[in-house]
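All protein chains but one are shown at their positions in the complex.
Chain nomenclature is as follows: A, B and C, assigned in order of appearance, with residue numbering initiated at 1 for each chain independently.
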């Protein structure tokens, strides 16, 4: 049985990555692609690497007949999904790759995104899309909220430790190295090649990054009390990938054991042998996440390094993984692509 | 039915790329991996991006029992395949990714590679592995010689034109931009990151590059007379990909028409609309080749631009494509992976 | 004696490069910096790498009192310099880094730039800024027109050969590899890091690039007849530098001898030993140009490779070199900075 898929916001990088993945997915068929400003163009003109595929032309969102659609991937700038999802026929399942449904609390949403949510009832309904931890709810969900790419990378490293009380909750520091595709395809001077090619720079330091809303929500749920991590993302001269260094206080061996146990049967998450650290380039273009635990010379200190591809496991691959569950497919269908290296 | 595959020289980049492709190939199973200097290691230690796969450990070549092998991919430094292939059981099919069987003429081999061939009878038997032009012979071959990656890129642009007499044979200039993985994983000072990251440099200019042996052989066959092209490869700060600019004298429209006609039904080769040029980044990690024809302001001059991924269509993808034919599979099996961009 | 310098359009890359060079120039002092859209900002906010310098704030062009200015560098988008230079006090010398005064023929200007020139009398007056060939005129000029960066790279390779009749004028092919800073700091989707970092692409192929106006003008002057070269620039994933491969028909030894003779006493231009090719990364951030000549296996064919830094010798360094002459300084003053490698 083939599932009819629509992708909204197909002209962004996560939209293109969805198309790339679905191109070899055995039971998904793309029946509609929207991109408001590029409506009328063919996908192959917007993304020449997809020109060989037989794809519907880009249309405006309102031109799509959702009656023939089983599942929608919404890869829209934040703010645009709320009304859209609210107005879709109830029978259409939705995986939202943006930020609109990640936070359950309307006040938290307004705090981090600067405006009230227009569909607070959907905020409640939406299931948080970190598949390995919300698998059962996702299977039955109509609306799944894809996580932030940074949020996924760090949560894979920390959730089992916070949940099991293995680390000091007041001293968690996460330093991230981010490939630049995470900034999307919109035009900003500081995203020009010449600005970034020989540069490394942090941004939104000190507690200003919006993905903190997700961390605060999820870690508080796990800990049963507020948890505020320190979080610094950095732009490095790479296109894809996030490498997160998480510095914690706790017993390194116990931390490693907890992670290894948690992910023992997970198809996409690999915990490396104790003391070994992963490299960002070894998960590129795959749905894999590699995690390592390194003990420090200082007692009771550990470094947990987690890495994934922001466009795949951090966004579009995760979205397909969730859609597989929602559509009754095996979770790994179409997602066992091996990483590209070098 | 599953085909049992052995990869010799699995620790090089083309070996790793074979593993990456075969990881999602539905009817190939890797039963042996050799790497002399790294024998005893697991593939995941040599290439962490392949650690999640269930693969046999690396062994020395002589430890492999070829009785249980249907097809061997030999990804060895040139010179090493000759005796090896000669000594294999006759029932084992071989795709050689090195240079050992590309040239049919022993004298030509000796000229370009500086030593006599040790298995000249196999030189004669080997089929040249440019699939789109040797498809029928490949289907029945026991031994297929994979082409040079530069040789593939340029031949896709020029073979139809030389074969059909559309261009001046004495004035063909090919200027190539090459991703650095083409140089392999061996240790050379000028392949260090710091040496290449902000540098562009030609090499083997003026008629010294070994792939010229292939061009001379193939183009003379097509033209019925010697054809010597001018050929300059360049190292550019990219990991994968070759972009070839071929400057020719001939009618641009006729050239475009001939290319479009030749490749109309080819699954992996796309001829862009007249006047449009392809980008190297749009075929990355795929088995695709994109070709464009641009007319010059000077009459009767055309630029043909051809691009492919040196590790995929230029080497390991081509090898799997040929193996598919040799094993009775559909040629595209396992090869419809979409390019990775950005 | 200190020369008072104003830089118009200081917020672009060539503007910033002028500031970088002048920072250690012993006899130039920057007294005014303009940048219309960024007026009011400090240069260190627009370019943090220049924050340590004691520089005037950015102002609008009309706020500058040109009475106290000896020489103006105009680094403006093409079209803007014409009226501006016309209206400057006659006592102020001008080096224009844009395209407005490169072409002497109003018809040629209109053909390549799509609009009539508003100061055709200045077009006539302006001296073409390829220092090594227009040194005497530059010394006495009020207005010097900096060359295109591609135009400089290729002319250093070809002028002596065209001038001395050493090559076939109807068969000159120039294939360029260009660092991306040449595209400037303006916002274009195809200049984003993610679009360019793993990509190589030609542009304006087939005779459409505006620098051809300069080639046509200069080469016709040298040859006494029209000369149309074939010219293809490419964007490669590097920030700075141009490497030009010029394929010509002529005697390689004679070509090398002519180039070596022409540039024997030039402080910034090095002709490598016969048969050796330069690398783009070896002139970065310097005012040097390296040239090599490689003979082909085909008789009477040569490859001339020329490389320079587009922002320095190709633009701002050249501009300072010309300004030195115009101000009575030694031509090399402040310009002997060694290249940065790696």
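Convention: a contact is a pair of C-beta atoms (placed from the backbone, for glycine too) under 8 Å apart; a residue touches a chain by one contact, two chains touch by 3 or more.
Computed from a prediction, not measured in an experiment: that's the story for all the values here.
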item	value
Given A:238, A:271 or A:308, the one touching the chain that is not displayed	A:238
Absent-chain contact - pick from C:240, C:256 or C:313	C:240
Residue of C:6, C:288, C:302 or C:323 touching the missing chain in the full complex	C:288
Options C:39, C:53, C:108 or C:220, residue touching the unrepresented chain	C:53
Absent chain, residues of chain C that touch it	13, 16, 19-20, 23-24, 47-53, 181, 198, 239-240, 270, 278-279, 281-286, 288, 290, 336-342
Where the missing chain touches chain A, by residue	171, 173, 175, 177, 194-203, 205-208, 228, 230, 232, 234, 236-241, 243, 245, 247, 275, 277-282, 284, 294-298, 301, 303, 305, 341-342
Absent chain, residues of chain B that touch it	13, 180-181, 183, 185, 187-189, 191-198, 237-239
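FYI, only the chains that are shown with their structure count from here on.
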item	value
Chain at the geometric heart of the assembly (C-alpha centres)	B
Centroid distance [mean C-alpha coordinates] between chain B and chain A, Å	36
Centre-of-Cα separation between chain C and chain B, whole angstrom	39
Separation of mean Cα positions, chain C and chain A [Å, integer]	45
For chain A, residues contacting two or more additional chains	13, 181, 198, 239
